[in-house]
Structures are given as structure tokens and as C-alpha cells.
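One protein chain omitted, others in place.
For chain A:
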Amino acid sequence: MEQVKCECGHVNPHGTAFCESCGKPLQDVGEKRLLDMRYEGSARRSQTYKRTIIDQIWAFFSSVKVGVALIVITLIASAIGTIFPQQMYIPPNADPAEYYEKQYGLAGKLYYELGFNNLYGSWWYILLIALIGVSLVICSLDRVVPLYRALKRQGVKRHPHFLERQRLFGVSRVNDPDDAIATLKERLAKQRYHVREEDGHLLAEKGRFSRWGPYVNHIGLIIFLIGAMLRSVPGMYIDRAMWIPEGETKEIPGTNGRYFLKSEQFIFETYQKGKENEAFNAAIDRVGNGMIAKNYQTNVVLYKRVGPVIAGAEPKLKKVKEYAIRVNEPLKFDGYALYQVDFRLGEPKAMSFQLTDKRSGASFGTVHIDLYNPKEEYDLGRGYRVKLLSYFPDFEFDEDGNPSTKSRVPNNPAFVFKMYAPDRPKGETSFVAIQQTIEPFGDNKYKMAFAGLETRNVSGLTVRRDFTLWILGIGGAIFMIGLIQGMYWNHRRVWVQRVNGELWIAAHTNKNWFGLKNELRRLLDGTGLTMPADRLEEGKKARQGGQAHGTA
């Protein structure tokens, strides 16, 4: 690829808009009065080399238009994803294929069929985010490298064409240019400009590091995206659910069998009138006494397994600590956190029945059935015994009309008993469910009379471990640093040059021209030098045909 040699002798990469060193426009600027100072006129490489397929891919991602398009598409998709609830928020037993159509009609059906029901985890959404990441990396690289190069190589002495095409530009006639330049040099240094002098010309510059702000910001974003990506690496991110009934000790999922938890008690409290500050009475009256939740709490004991981990084996446990898990007050240990997220009150645990003579009502003993582990046979003595033929913890009739169970949780227990008595040695069969009894083989003499239900509360906890948080934190911090760096500092440059016995002053900043103009005014105050004019403003005024008064 050919390079372009400027008349000042500096060799520029192909595609450079104006010489890196002296600033002489290399491309035909035509009638344009002002130079486009973006990226210092440097050649963005993607715009100059498009030979191989790699170069073409590079050029595609280097385009800010492509980047903006990707962001807009992602924004629109994200917005659509909020119109109807995501699949994880619809009732867990609902079939999404039916649910969306039933709830939201045709729009819901379309929503489901186009895959918006699980948008944020869909492959194309993740791909979009990933493409934004790629665009970010390539856009940044493609601009920061040439910009760095151009700013590093900029010469002090600039070509007159460069100076007169700056937005702030003025010409002064002075008797003693040496003195004026010396004064300016001193004043610029006082304003904390970094001043370079060459052949009696000045280049004063400050705040160049502000130019790196956007790129620092992008590095932060990329680190953030890497953190998000790491969540899919096994072990980095754990998010598991755990249901634990009162009184039970269970393995904590996601800990590889190393930790166990015992629930001592689940507590659910509401605001009660009379017990709270009087100021709350009105609010309690409005919603109803005992209707506003005050506290969800699980009192737990954390245990660590001692010795080798073999799943299923009776674990040897060592107590670690006791803790009360409340909403937003998780139990933290070894990088894990256990959050209170859900509960079930009064889940059946055991049921009692009395073997009763239907006619006389006489009872022959009580059967106490553990709903999680019922016995096969209960002997009541004196020749009375009850056999449990079948047990359905979550009873329903299946498609064929046979009794069956929906799950292993005893939400709706049902039993098939065979009752033996001295006068019924062959036994009588009885099907018992909540609120109903069926005697399949005719009229029985005995029945199993319901005698009590033992319940307990169950806590729903979330087990969370996130090793990506600190990466996300660092990414976020760098993002903010970049933002501040780019927003609160300006890159200002002032050129002072002797041209044909005149003193030319030009100035440039990447933002806040108002501030630069004020600074220039202070610098030139009392020197008798002409304040450079803002030629962009002048141009606007000229176009408005002299009606420049009024709004600024």
C-alpha cells in the first residue's frame, strides 16, 4: 500500500485526511473552510484496506453505523420482551404454548411462536449482545490506534492551511512577536498547558488523556461482558432452589454434598393492630389487620460434612453456625449465600385415622401415618390391624381412570386400606381420600375415621454463588472512570505561529468550546493580540442572514 509523503517530509499512512505532523490537508478539501478534526484526520484502517475476507469482516464491525444498528435492534427486542411476562414468571404448571394464547389472544400466540417468551436467554439475543461486544472491540481498536499515533506524532509547526481551517482562528499584527510569544508561553504554562516550542512557534496542549476516556469506558464494558460470559462456565455461577421443611436436615444443592442445612422453624409474621406504632394503624386498617407481611424468616443450623463425600451415604456432620435467614439477610458461607424466597404453610406431614365400627361408632385404635414414609402394616392389637395396600401422596385419577399420584409431595393424600378385625378375618377394603371414602367391594362394617392432620411449614430458599461479581464490579468501575475521564476533562490545544510577519493563533478542543474561548480571552487579555474568532458561529450567523440577535 502506497504511503503519502507530505511536503513537510512526514510520511503518512494512506487515507490520512491531513498530515500527522504539519496538518496540511492531504485530501482535496475543496471549498470546506473548516477541517474535520475527528480522530485527528487519521486513517481508520478499516476504511483503507478491504482486500481479504478478514479485512471485510473487520471493516463491517468497525463501522459505528453497524454498532448503532446492533444496539437499536437489541433495545427494540429487549423492549418487546417486557410486553408480556417471560416464561419463568408464568404459573409453573401452565403450558406456555397454551398460556400465552389464552391470556393474551393472538398477540400472545405470536409472542410465544416468535420465541419472545424466553427472550433474554435465547440464542439470538445472546448472539446480539455478543456482536455488540465484538463491534465495541473492533470499533475501539480501529480508532484508538490511529488516534494515538496521530497525537503522538503531531508537529509543533503546522501548515498555514491547517491553522486557517481551525474553528478558532485569528491573525494579529504585532511589533515584537518574540515578546508576545514569550508572554503567551508563560501564561499558557500558568494555565497548566504543556507547551512545546520549535523555531519560535508554539504548541500548547492539555488534557490529552481525556481523549482516551471513551476507550477506557469501552474496556470497562468489555470486562463487564466477559464477566457475564463467565457465568456460563461451570462453577462460576450457581443459582439453585431448595425446599426444606421444618425439622429436617437436607443437603444444600450446589455444594457438592459438602454442606447440610437444618430448618428449626419457619416464621411468618404480619403487622397486627395494637402491636405496632399507632402511626401505622391507618395503613393497617386500610389493608386489613394481619394482611401485611412483616417478616419471613427461617431459623437454620448450617452443618459441614466431615470426611469423604459419597452421595447417599449417611453424612457425618459438624455444626458450623446457627442463623436466622430473613429476606435480604442471607446466610453466607464459603462463597455461598442462602436467601429466603418462598414458603408453604401447613404442608401435611402425618395423618391419623381411627379404625371404627360404622354402626356403633366404637373405636379400636388409632393409626398414625407418616406421609413421607408410611408403614405397610399397623397392628392395633386384639386382632385388629390395618394394611396399607396403596398410597397416593398427591392423588388424582389418571387418563385411564386409575388412582395415581401427581408428585411425591403429600398435597392430597389418598390411601387404600385393608382393615382386619376378629369378625372380618379376610379383611375389608376401603379407599380413603380427603373428604371421601369409597368401598369398592360392597358395604363394609368398619371404616377408617379421620382423626387428625399434622402439618409443618416449608421454607423455599435460593442457593446462590457468584464468582463473576467482582469482575462485573471492576468492569463497572473502569466504565465509570472512562466516562469521567472523557466527560470532565477537555483536550485543548493552542497553536501560535509566525506567518509572514503576522502572528497566527488557532485553537481546538474536543468539547466545551465556550470554556476554551473564555480561557483564550484570559490568555490574550492585555497583550493587544486579536482574539481568535469562532468561525463556526460566524458561519451560522452568516447563513441566518444577520438575524443573530436573540437566542444564543
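In this section, a contact is a pair of C-beta atoms (placed from the backbone, for glycine too) under 8 Å apart; a residue touches a chain by one contact, two chains touch by 3 or more; residues count from 1.
The rule is simple: contacts and distances are computed from a predicted model.
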item: Chain not present in the shown complex, as UniProt names it (candidates "YcjO_2 protein", "Succinate dehydrogenase / fumarate reductase iron-sulfur subunit", "Thiol-disulfide oxidoreductase ResA" or "Multicomponent Na+:H+ antiporter subunit B"); value: "Thiol-disulfide oxidoreductase ResA"
item: Listed residues A:Gly257, A:Gly365 or A:Gly476, member touching the removed chain; value: A:Gly257
item: Given A:Gln27, A:Ser390 or A:Gln544, the one touching the chain that is not displayed; value: A:Ser390
item: Touch with the omitted chain, as defined above, among A:Gly9, A:Pro91, A:Gly312 or A:Gly442; value: A:Gly312
item: Residue numbers in chain A that touch the chain omitted from display; value: 1, 45, 49, 52, 54-55, 57-58, 121, 123, 126-127, 130-131, 133-134, 137-138, 141, 226, 229, 232-234, 250-251, 253-254, 256-257, 310-313, 372-376, 388-391, 393-394, 398, 404-408
